[in-house]
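These notes concern the structure reproduced below.
The complex appears here minus one protein chain, its other protein chains still in place.
What follows is chain A.
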Amino acid sequence: MKQFADLLELLALTPSRTRKIAALAQYFTEVPDPDRGLALAVLTGEMDIRNVKPALLRETVLREVDETLFGLSYDYVGDLGETIALIWPHHGEGELPSLSGVVEILNHTSKADLPRVIGDMLTIAANHERWALVKLATGALRVGVSARLAKTALAEMSGVDLQAIEEVWHGVKPPYGVLFDWLEGRTERPEIDHTARFHPMMLSTPIEDSDFDRLDPRDFSAEWKWDGIRVQLVLGRDGVSMFSRTGDDIGGSFPDVVEAAMGRAVLDGELLVGHDFDAKSFNDLQQRLNRKVASPRQMQELPAFVRVYDMLFDGDEDIRAFGWEQRRARLEAWFAANPQTRMDISELLSFDDWEAVGTLRRQGADEHGHEGVMLKLRTSPYVPGRPKGLWFKWKRDPNVVDAVLMYAQRGHGKRSSYYSDYTFGVWKGNELVPIGKAYFGFTDEELKQLDRWIRANTLNAFGPVREVKKDLVFEVAFDSAQQSTRHKSGVALRFPRINRIRWDKPAQEAARLEDMDAFVG
């Protein structure tokens, strides 16, 4: 347990991604099975210790600690797990079992005995082991590690490609003996039913102005670039999964889509919300993202659907090596044979030359708020990753607005000594109201200049945040603007970034709140 606690503590406290990966890789190399596999399950959120819930831990503690003092402490610390780890009043000699031993004990102790058994473990644990033990038991890690980072460490440790690991990931189970056997070269790659796993997605590259001269429009198809989130629907023998771009199964949050899907296939498309396939804004979709469970009301008000644009498997047949045109034909035939209520097909745009596509792109943006146009090579196979020259995105021109820097905040990691996060606003009468926050779009040299300017023009400091003189104008680029009740200005920007620093422009000439109305769709 000590090694696992050491690892968790390092992950929680080191801000460097590289160092986190190195620590994980070292752990997976040094620690034997099944402990390392269980640690991997904990870090990727695949571990569920059924019988231990926060209420039970609370009960365990309240057998030993006064309830009022516990309540005051919890109010102060703010995190139940950490409060329990810190407040446990007994400290005794002994050594905790290994991680797998601890998991075994937690899973095989009767509910009635658990408070006593957990209490005994808390008593012999060292400080950081107690913290790790409570995190393990509640499953709420909060150590800044995503499943993807853990898989990246597996790639680092084994030299196996991350994509290959993601492909097999959903077909292997804790404690992942099969996976480690393969990663360490003892066995062949595990054979996994395609219907149980995630297939890394094909991504596009931005098109450059110079590309148009060398590309023949007749070789390409065009469709709208939809403003939702990319998903892969795996309609398998044993059920339906919906994966995000990073291979996380998000199907549980969208039962309306998953339960309505019919047939067998692996499909690629865009998750959107709206009635009768009329897509609402990304803002609306966001109301349903990051929620473990969708409420019936939400599903009624914001029904989800998938706009499908590609097919990887037709039934059990892998068609990824086929050209786009053939896959598209298969997809249309499959749709005809398997009528769907929560899926439709992304329409194709007809055009003769690039100029016509450009016109469509502008009209789509202005009239329907489309993000842009996707261009796909008709002969292209489905290639995971971001291959060059096969799929292009041609985004609408960004909107820009001149806004005034209001607050600056220190960054993280390498940027922790720089003021690198900027809040900016526009004029409402004689007052500035914030419309957004951005932390990229400038060069390292510009960051240094900005940092100097902020320190020299600080009006007030609030912890890591500085209020500055309202003197510096940013040209801020953004994809779209929405009404927002969260901001005082009533406007929120999507994907804002610093386009240019307008050292030359007087702050009085920055935009006014009225100017933003034109962008709010």
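What we mean here is this: a residue touches a chain if its C-beta (ideal position, glycine included) is under 8 Å from a C-beta of that chain, and two chains touch if they have at least 3 such contacts; residues count from 1.
Following the convention adopted for this analysis, contacts and distances are computed from a predicted model.
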Among "Ribose transport system ATP-binding protein", "Ligase-associated DNA damage response exonuclease", "Competence protein ComFC" or "histidine kinase", UniProt-listed name of the chain not shown: "Ligase-associated DNA damage response exonuclease"
Of A:Phe4, A:Tyr27, A:Trp131 or A:Phe424, the residue in touch with the unshown chain: A:Trp131
Omitted-chain contact residue, chosen from A:Asp79, A:Asp120, A:Asp249 or A:Asp284: A:Asp79
Missing-partner contacts on chain A, residue numbers: 9, 12-15, 65-66, 68-70, 72-73, 76-79, 82-83, 86-87, 89, 127, 131, 142, 144, 410, 412, 416-417, 455
